[in-house]
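I have placed the structure first, in the form of structure tokens, so that the comments after it can refer back to it.
Just one protein chain is left out here, and the rest sit where they should.
Residue numbering begins at 1 within each chain, and the chains themselves are lettered A, B and C in the order written.
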Amino acid sequence: MDFGLIAQYLANGILLGTMYALVAVGFTLFFGVLDVIKFSHGDVLMLGTFIGFTAWMGLAAIGVTNPWVQLLGVLICSLGGTALIGAAIAKWLVLPLKKAPQLNTLLITLMLGTAIREAVRLFYPNGSNPKAFPALLPDAAVELGSFSLRADSVILVLAGLGLIGVLSLVINRTRLGLAIRAVAQDEETARIMGINYTLVVLATFAIGSGVAAFAGIMNGLYYNEINFGMGLILGLIGFSAAIIGGLGNLYGAILGGFLFAGLQVIGAALLPFASAYKDVFAFAVVIALMAWKPTGLIPERSSDRV
Amino acid sequence: MTQTLLEFRNIVKRFGGVTALDDFSMRMGQGEILGLIGPNGSGKTTSFNVLTGIYPATAGQVLFEGRDITNAAARAVYEAGIVRTFQRSRLCLPLSIYDNIMIGDTARLTGSLWSNLISRKRLQGQIDTSYRLARDLVGGFSGHLADRMDQPVGALPMIERRRIEICRALISGPRLLLLDEPSAGMTHDETHQLMDDILAVRARGEGLSIIIVEHEMGVIERITDRCIVLSYGRKIAEGTYAEVAADAEVQNAYLGAD
Amino acid sequence: MKFNIGTKFHRIVLAAGACAGLACGTAATAKETVALGFIGPLTGGVSSVGLGGRNSAELAIRLRNADPAAKYSYELEALDDECKPNVGVQVATKLATNRKLAGAVAHYCSAVAMGTVDVYHRFGLPMTVWGAVLPDITYGNDYPEITRVNGTMINQNETAAKFMTGLGYKTFAIIHDTTDYGKGHNSYLSKFLAEDGATVVGAFGVSADQQDFTAELTQVKALNPDVVVYAGLTPGGVRVRQQMAKLGITAVFQGVSGIKSDAYFEGLGGDLAEGTLTFLEGAPAEKLPGGAFFLTEYEKAGFSTPPEAYGPFAFAAMNLLIDAVEAVGPDRKAIVEYMGTVKDHESITGLITFDDHGQNTVALITGYVAQDGKWVVWEDSDYAKGTRSLPAPK
Partner (left out) sequence: MTDLPISSTAAAARPWAAGAAVIVTAGVYAWALLMAEETWQVTGLLVLAVAAVLAALKTGFARRLHQDWAASEPRLNRLAFAALIVLIFALSDAHFALLMVATTLLYFTAAMGLNIQFGFAGMANFAGAAFFGAGAYTAAVLGTVTAVPPLLTLAIGGAVALVLSLPLLLPILRTTGHYAAVVTIAFGVLFRTFLEVNEILGGPQGLMVAPMRLFGWDFNSAPVIGSYEMSFYVNYALLAAALAGLVFVLVRRLERSWIGLHMDAVRLDETAAACFGVPVARIKLTAFLLGNAILGVSGALYGMMISFIAPASFTFSDSLLLVSIVLLGGLGSLWGSAVAAAIVVLLPEKLQLLQEYRFLLFSILVMLVLLFRPDGILPRPLRTFFASRRAGK
């Protein structure tokens, strides 16, 4: 296999990995503060992307044509709107079920995901068909033999990695991050320390959902196409990635995201049999990984106090 | 000292960089009530967890009735005759009193899928017997609990739960009972009652030995034959309560910790 | 009041149970009402096609009901098969055992149709397929109840292969989804391309809801074919075309009937769609006498979703069924017999003639090319006239 091809696979894998990591980070944050899995995450991401798309149409309609201004508007609306939605979900669907079995949260958010998906399909104008997401980034490309590297891909990866970096700083260096970590560590103690528990949970869901919306916009900008079903697969993969990495750990989620992307690319590119088997391969490896590392590659600290 | 029941030989337990038990050795005799005391984080519960197979020991040996049970699985430890209660009550709250106590009797109450599901004659017999046994045991602690065997544990007050936890531990007729802070979450009077119950059990039972971890020094003084004091995972004193209470290093450890 | 199974006892209990406090009674209508069924995917990933089909079938009924010359008044019972065989069997049973129902127009998803044909046969319900393209649906059995107005993927791919090789293209890479639809197209297209002397340099199976195709397309790029084929439905087609551009693949992009929808342009936007080729059975609606009429009426009816590629077939199938009822009355056996004799029946998709398996033999396949954001019949396009050109064969 020639070098260009390998480089191309690598570039694809990095871009996919960044997107998966951004989704996985949300799962891991929610799990950290509340020990719950919010399965509607993927569909919230989709909703965020549609909000961004609508914002773009609005901006274009009032005559804003500069792509950078448009991009800024799209990001503000999408991230802000999705963050609010995330907090609302936490307040009205997740927190009320805190005392119920964990599975209930899982099911209720799954159902919420279905409801969001169906609602977009039915009520967004012509929502059952894919939409063309605008290409707002420069599309200059560098060609090196069979390897073509586009400026928009590079910008997207850098922005995605940058956001993960900022998120890591927020978690590790700010008062909010401290509060989030304290709640993740021990809810009771955090309450005694005077931390507003509900507020921290809402903030965490807002942040996680905002990050997912970013991944959605990234998805839209890269593929230039969005549809009502896009969140389902991204959510499933993001969840698997968060689990492989080890729940409750930011770096685990990132590792898991890139690992899953790597598996898919390897599955499609290198396997001796047909590429249709790549998902079979990727998920078989996930099962094997769980047998080998039952609490993820970067295990969370055992919280089972005896 | 009577014949040795349990022996720790140079037990070390580390969690990452933290040493929870540091070269801890001790012996206890059959029929003894041993108190295990020390400030918070001194390794009392950790020694229970190492003994019952929840954590593997980093180094050292545990001998029970002369047999090496170091790092044995929790189930094997139970089968050897060692049972315990937990610091935070760990009953199955949605289950009935009877169910909870029966969980303690797994050694006797097993059976194949066949005898559990298809031919249930033997199961019926086991249930009738065990129901009577459990009722009697609970009745020894509290008469009105024995009348409420089919009610969920979650509805009971703390002291009753603690009693049921002890019944769950005793139903299998163990050799050694480990009590982890039985007074936690209870009033002074309740603690007092519970101690009476424990002494009564011991007076009744043949050859039951007890290790008790406790912060309430009144309890230790009243019921233990002998105490071991831990501080930062090391044994710093051993003897009767009066002896260790007078020990300068012990006083220092407690004062320093507070 | 109408019940499907009408013993007296049934009526009494039902009325007591459900009617409670409601006025039970309906006004008598002048014409006898005949119920006709429709089944398609109304929820899930391919629901846009299903909704388009349902709307078109409903349009056929509305138009006929507005026609004073009609002998009967018609009502539609539309059901959702979710594109799942087990659900399909369920709803097919529901229609087939509903005794007031005279016939049905059903199925876009081939796997569902494969599962339900036995049900229609068992209960003797005449059913006309409006969208599923797997040959076995008609040719895999001898059921007189089953007919199909649209062509099979055999016809489609035979024409497609001839056409493409005729333009001088020699090497093809096929990306197909792993549904029966994509896989079927892949195998027939490969077969006919080989017969016409072209080479398939690579075939890649992908899942129908896959978002990222860069891994497959990177391999395609290395293979450097004349033509990249996507055998699947619009959403996947949009993504593959989009990502081809990202990777700088300049080959001709060819689709199958599943991407011939307005959504293809909406999903791609701008110039990327330009020059995409696809094939569809029948003649374009606007070229047929009734076609323009259909499109205007559809517009007028105010449906919220477009008819999509197979809407005209659903419309034609429903019209055929209504014609049958008008001719022989709402009797299932008579309708089945009538369907067996359909020959040169006029419809907005061209003339319909059923062979002895109930398959419409008028295998008219039309090639389309995307031009200025619209599907244009190849013969009418700037490409055929030579004023625009597709990428040349390598």
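As a convention for this text, a residue touches a chain if its C-beta (ideal position, glycine included) is under 8 Å from a C-beta of that chain, and two chains touch if they have at least 3 such contacts.
Being a predicted model, the structure only gives us computed values, none of them experimental.
*Asks:* What shown chains come into contact with the chain that's not displayed?
*Replies:* A, B, C
*Asks:* Looking at the whole complex, which of A:107, A:142, A:193 or A:270 touches the chain that is not displayed?
*Replies:* A:107
*Asks:* Among A:29, A:59, A:180 or A:247, which residue is in touch with the absent chain?
*Replies:* A:247
*Asks:* Looking at A:84, A:119, A:155 or A:266, which makes contact with the chain not pictured?
*Replies:* Touches the omitted chain: A:119.
*Asks:* Taking the entire complex into account, which one of B:25, B:116 or B:251 touches the absent chain?
*Replies:* B:116
*Asks:* With the full complex in mind, choose from A:167, A:195, A:250 or A:286 the residue touching the hidden chain.
*Replies:* A:286
*Asks:* Could you tell which one of A:6, A:72 or A:93 touches the chain left off the display?
*Replies:* Considering the complete complex, A:93 is the one touching the chain left out.
*Asks:* Just checking the interface: what residues of subunit C touch the absent partner chain?
*Replies:* With respect to the unshown chain, the touching residues of subunit C are 2-5, 10, 13-14, 17-20, 22, 42-43, 47, 51, 54, 78-80, 83-87, 89-91, 93-94, 96-98, 109-111, 114-116, 118, 123, 134, 136, 178-180, 182-184, 205, 207.
*Asks:* Footprint of the hidden chain on subunit A, which residues?
*Replies:* Given the touch definition above, subunit A has residues 31, 37, 93, 96-97, 99-104, 106-108, 110-112, 114-115, 118-119, 122, 236, 239-240, 243-244, 247, 274, 276-277, 279-280, 283-284, 286-288, 290-291, 294-296, 304, 306 touching the missing chain.
*Asks:* Please output the residues of subunit B touching the missing chain, sorted low to high.
*Replies:* On the side of subunit B, residues 52-54, 73-75, 77-79, 83-84, 86, 90, 92-96, 99, 102-104, 106-107, 109-111, 113, 116-118, 120, 123-124, 126-127, 147, 149-152, 168-169, 172 touch the unshown chain.
Methods note: only the chains that are shown with their structure count from here on.
*Asks:* Taking each chain's centre as the average of its Cα atoms, which is closest to the average over all protein Cα atoms shown?
*Replies:* Chain nearest the overall C-alpha centroid, as shown: A.
*Asks:* Give, as an integer number of Å, the spacing between the C-alpha centres of subunit B and subunit A.
*Replies:* 47
*Asks:* Between subunit B and subunit C, what distance separates the C-alpha centroids? Give it in angstrom.
*Replies:* About 72 Å separates the centre of subunit B from that of subunit C.
*Asks:* For subunit C, jot down the residues that touch at least 2 other chains.
*Replies:* Subunit C, residues with two or more chain partners: not present.
*Asks:* Going by the contact rule set out above, which residues of subunit C touch subunit A in the complex?
*Replies:* 43, 45, 47-48, 51, 178, 203-207, 209-212, 214-216, 218-219, 221-222, 234-235, 238-239, 242-243, 246-248, 261-263, 266-270, 304-306
*Asks:* Could you please specify the touching residues of subunit A with respect to subunit C in the complex?
*Replies:* Its residues touching subunit C are 2, 5, 8-9, 12, 16, 118, 121, 126, 128-132, 134, 141, 143, 146, 148, 150, 153, 219, 222-225, 227, 229-230, 232-234, 264-265, 267-269, 274-276, 278-279.
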